[in-house]
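Missing here: one protein chain of the complex. Every other protein chain is in place.
Presenting subunit A:
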Amino acid sequence: MSEITREEVQHLAGLARIALTDDEVTSLTTELSQIVDAIATVREVAGDDIPATSHPVPMANVLREDVVGETLTHEQAFAGAPSHDGERFRVSAILGEEQ
């Protein structure tokens, strides 16, 4: 059994901006441990010569020509926005720095 702790679950929930109850933290701690174990089992069979699978379909180089397409109007863009000033989206002040 892998050692996923409650603290790690709470940390991940914080990073993902998900509010969890104590019960959820408990059940997720168990579930995540099981998932990690399952992955560990797969890892045992996959040798170093087997590349990690990130995409299940063996395709590559699906590219787009550099040609301008349609854009949104302000009306369309702001249709779902909680707040805007007619030109830009308005969001609450963020205490932090750009990444």
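Definition applied: a residue touches a chain if its C-beta (ideal position, glycine included) is under 8 Å from a C-beta of that chain, and two chains touch if they have at least 3 such contacts; residues count from 1.
Everything that follows uses one rule, which is that contacts and distances are computed from a predicted model.
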| item | value |
| --- | --- |
| Options "ABC transporter permease", "Sarcosine oxidase subunit alpha family protein", "Aspartyl/glutamyl-tRNA(Asn/Gln) amidotransferase subunit B" or "NADH-quinone oxidoreductase subunit F": UniProt name of the undisplayed chain | "Aspartyl/glutamyl-tRNA(Asn/Gln) amidotransferase subunit B" |
| Contact set of subunit A toward the excluded chain (per top definition) | 11-12, 14-17, 54-55, 57, 59-72, 74, 77, 80, 85, 87-99 |
